[in-house]
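Left out: one protein chain. Kept in place: all the others.
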Amino acid sequence: MNIQEQFIKDLASKGNRNDGRKEKDYREIIIEKDVIPKAEGSARVKFGDSEVIVGVKMGVGAPFGDKPDSGVMMIGAELSPIASPDFETGPPREDSIELARVVDRGIRESKMIDLEKLCIEKGEKVWMVFIDIQIINHDGNLIDVAALAAVTALHNSKMPTYEKDVVNYEKKTKKLPVRFKPITITVAKISGKFFVDTTLEEENAMDSRVSVAIKDDGNICAVQKGGDSLTESEIHQIFDLASEKAKELRKLIN
Amino acid sequence: MNIQEQFIKDLASKGNRNDGRKEKDYREIIIEKDVIPKAEGSARVKFGDSEVIVGVKMGVGAPFGDKPDSGVMMIGAELSPIASPDFETGPPREDSIELARVVDRGIRESKMIDLEKLCIEKGEKVWMVFIDIQIINHDGNLIDVAALAAVTALHNSKMPTYEKDVVNYEKKTKKLPVRFKPITITVAKISGKFFVDTTLEEENAMDSRVSVAIKDDGNICAVQKGGDSLTESEIHQIFDLASEKAKELRKLIN
Amino acid sequence: MNIQEQFIKDLASKGNRNDGRKEKDYREIIIEKDVIPKAEGSARVKFGDSEVIVGVKMGVGAPFGDKPDSGVMMIGAELSPIASPDFETGPPREDSIELARVVDRGIRESKMIDLEKLCIEKGEKVWMVFIDIQIINHDGNLIDVAALAAVTALHNSKMPTYEKDVVNYEKKTKKLPVRFKPITITVAKISGKFFVDTTLEEENAMDSRVSVAIKDDGNICAVQKGGDSLTESEIHQIFDLASEKAKELRKLIN
Amino acid sequence: MVKREDGRKPDEMRPIEIKAGVIKNADGSAMVKFGKTIAIAAVYGPRAMHPRRMQEPDRTVLRCRYSMVPFSTTDRCRPGPSRRSTEISKVTREALEPALFLDEIPKTVIDVFIDVIAADAGTRTTGINAASVALADAGIPMRDLVASVAAGKIGKEVMVDLAGKEEEETSCDVPIAYMPRSKQVTLLQMDGDIPVKDFNDVLKMATKSCEQIYKKQKEALGERWIK
Amino acid sequence: MVKREDGRKPDEMRPIEIKAGVIKNADGSAMVKFGKTIAIAAVYGPRAMHPRRMQEPDRTVLRCRYSMVPFSTTDRCRPGPSRRSTEISKVTREALEPALFLDEIPKTVIDVFIDVIAADAGTRTTGINAASVALADAGIPMRDLVASVAAGKIGKEVMVDLAGKEEEETSCDVPIAYMPRSKQVTLLQMDGDIPVKDFNDVLKMATKSCEQIYKKQKEALGERWIK
Partner (left out) sequence: MVKREDGRKPDEMRPIEIKAGVIKNADGSAMVKFGKTIAIAAVYGPRAMHPRRMQEPDRTVLRCRYSMVPFSTTDRCRPGPSRRSTEISKVTREALEPALFLDEIPKTVIDVFIDVIAADAGTRTTGINAASVALADAGIPMRDLVASVAAGKIGKEVMVDLAGKEEEETSCDVPIAYMPRSKQVTLLQMDGDIPVKDFNDVLKMATKSCEQIYKKQKEALGERWIK
């Protein structure tokens, strides 16, 4: 273990952090909407120096065989090499795949998008919703930043029209049918204490983390643990903290 | 050359083997059928410590342009990394491609599957038969083990039904239309002598090998040489030995 | 810089070349047509030791959405490992992609192929024209050699017939509808002087190069700079030289 | 108490079969069946890590590769890694790591390969059970065995080891892995829609079931040594 | 003088916005907007080159990777390199190299990553403008900044910085990159159909516009240092 990790751990054991925050403090959160002209919806979200842009694109395609009257939602994430000195070009890595899949589950399981309303012709044609997560700068807590950006972008997406077998992207009249605002909160355990909104430095020193997606009604709709093991009682503590913070963050989406 | 190879070669020059077998002896052969619940047919075959599972899956697809009224058969082989310390993940390697293609030729050229009976709608829809070979443990003679497993699995495959453009995998009434039992026998040349059912150690010491697929009527339907060169007279000896052993192995299939 | 490069540069500064040619001299050019039996058109072109074979194949496919009544043209280039000791197998490299795209632009922008005549059924079926560039030996100036081979092959291509949803490659009655003879001339700058038809040795010593595709009417239809920077006045000199040489090379195509 | 599709009680797992030492070439191996789901795991190592740039100077690296064979599912699945299998490989590695002493032999690697040869729900948990036994079978020093199972809730009933159509009916699917001796949860995932307080019941039933699996894992290792 | 689609004069570029230092983790970075086209560039290096076989014994290697993000275009574009992006990465590298002193630190690499996050014509030139500012922001010694823009000709009028439907109407599209101090052209490409003499006018307007871009690049770097 290097000196920096040890320093973070020592601070954490007393509930302190090297940037002066307390356990439950977030960094400054900045949310910008409609930042990408040609996307159906988009948002740029920053938590301190962590920055993510999410763009929503729509198209028309075939539904899945087992859901002939449902639109299709797909989420991808690219940890662009611009975001971090360690990233390299190549196929999406484990971490970006996990990030996309955790954000996907939070949105999918909460039934945020009303996919039934995206059916054009049963069994033949439905709207496809592509949600692409682009990491611009990586300074920790990427799952929460990406999830917040995705939910914000979806809430501000406008649907193109479909006329005579052609998608008209110039004419956007209706909003994308969305409901709910699932919020994903990742809680990290460092030296036996629990922290939200960890920086990259903190993540290098952390023992484990649990990401929890929480619906407007307080129900949880997705969970993903990473890192080392946890006791049941620790899991409960994490859920309580996540539930508390989700309420705060939900207010930021409009 | 290492000591172990030299030892195998010295034994071989007298027609002996390090596990006590004679040139024409097989290891213990174990054949289990219907080992995979969701496959249309399956078989697990062991020759000593070499173990292969073959699963047959069926689906509906388009026929090839030059055979509009014929079903389609495809064989794949994966030398899973579980099977051998040397295997690595990645695209299928030369050896597994050769294995799949040799097993494919033995089955295809013998016309074992009555592909004409697998046409659903001429030029539009036919049954696809996917035969996947999974190597579980590699201790030599994989081509023969895989070929025997594939032929056994096909002989025990049941066809799903096709109703209203949907494959019903729950309702399997008819058997897959198969005839013949092509048997593939690989004969290895070590120190000028010929051996069947070589172990991995023997294969590391062998000079060359010829795999011969033999039909029920004694005709040969596929041949593949590997390794070093052979004389015409050696090729004849190999064919004779393979023909003799094929008769024995064919009795094991039911 | 190695001795050989320095030698080429020293010669170049006086307008000389190590094979005795002057700045504007081409190596011996050899053009052979119809060298590939099963291609719709083909040409083998040599400039000295640089050798390229281009084959034209046709098929029937769907048009692009934005051009429903237009045939489709695709150009690929493979720097086969047979052509040069440095080439390795693998995905097409930067240089071969650039080569294919520069040749593509010269042909596409000149509107050499009358793509409107390649429509079979609007929005549904059009002829696809595949132009494959195979580098046989690499001794410099590959873009020009490939472009000349591609234009020659297209000028000598015969169309298969399309009857009852099947392409008949045996019956070729009409010529591929082509017009114009765009010529690509690459001019290299070495030690401040301009040279055409550089060898591989010269290319290792050159500062920069500009490839210019020139139509029959003298208009330019594609430009691609490579290597180091140039002044505007140098660009004009290059265009003048390219225009002059294009007239000469155009006479070689029939 | 409601009856389940296949007649099981809510807290009853499917018939379980565990066998250690099933692959001769491997340093350790195991086959685990949960009903119609079958996973085989093989362990190779610790051995020198290649390529060298992936070596860790002070510890052993654990690599996991979870894979479903083409004939394991009703609709044939294509061979090769998918986004799903990449994620499961990652969480499987994290489920096993807490049980191992990885700082013993620097610059080495332990490879864990899991092939799901038959799939009927619970493939990742079955794979973890197999991998855990395979690691022990390889003689790799372990703090504890890792047992794994999923639980959920259908209607008002918490149920363990969902199978068949239960996967579609459950309001949540919670796969966990658990080290019974230290009572540590090493895998925790969840899909669905459930109040926090119900989650606790689901988690409780899953950990309780892991204790039963744990016993069967130890029995299988015992049989292996007796042989 | 004709009016253009968006009311610009023929020699008028779209509104330009340049900001240096937008990515904290990078050694240098910049965001450049030309109307609705937005590119972000990040520079990492000089740093040791891996894999080692790609090292040059006597110089720094410049690597460029141009990429369009999936949501940048009207029709979503697939992530990953294409033939088009591979070619643009190459000409971008050649557009930047003349501005750098690459023989200073052997066996090292400078990586330039360009992400086009919104595309409305001129993505490669916007990317080069961003990369040039990012290199300066990284403190890498440069002979000059590289400015870049495309020009064309619609009807009889030469026009700079084509946007929207102008790209379809122009008889030629000539993207260039230019070092104003030494008056050197470092990128030169062209698609279309145009007499040689007209090409000269197009080139002239493009280089003149580059001089204006150059000023804005220097301003952006100035603002960065003041902060």
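First chain written, first letter: the chains are A, B, C, D and E, and each begins at residue 1.
Everything that follows uses one rule, which is that contacts are C-beta pairs under 8 Å (C-beta built on N, C-alpha and C of every residue); 3 or more make two chains touch, one makes a residue touch a chain.
Not measured: the values here are computed from a predicted model.
Put simply, the hidden chain is in touch with B, C once you look at the whole complex. Among the residues B:L79, B:A147, B:V187 or B:C221, only B:C221 touches the chain that is left out of the figure. Considering the full assembly, C:I53 is the residue among C:L11, C:I53 or C:A205 that touches the omitted chain. The hidden chain makes contact, of the residues B:L11, B:I53 or B:A100, with B:A100.
Within chain B, the residues in touch with the undisplayed chain are 92, 94, 97-98, 100-101, 105, 109-111, 210, 215, 218-232, 235-236, 239-240, 243. Counting over the whole complex, chain C has residues 36-39, 42, 49, 51, 53, 55-57, 59, 76, 78, 80-85, 89, 130, 132, 134, 136-139, 169 touching the chain that is not drawn.
One rule holds for everything that comes next: only the chains that are shown with their structure count from here on.
The chains in contact with chain D as well as with chain E are A. Note on connectivity: the fewest chain-to-chain touch steps from chain B to chain E number 3. Each chain's centre was taken as the mean of its CA atoms, and the one lying most distant from chain D is C. Of all chains displayed, A has the C-alpha centre closest to the centre of the whole protein C-alpha set. Computed centre separation for the pair chain B/chain D is 32 angstrom, with centres defined by C-alpha atoms. The mean-CA centres of chain A and chain D are about 27 angstrom from one another, to the nearest whole unit.
Pairwise, the chains that make contact are A-D, A-E, B-D, C-E.
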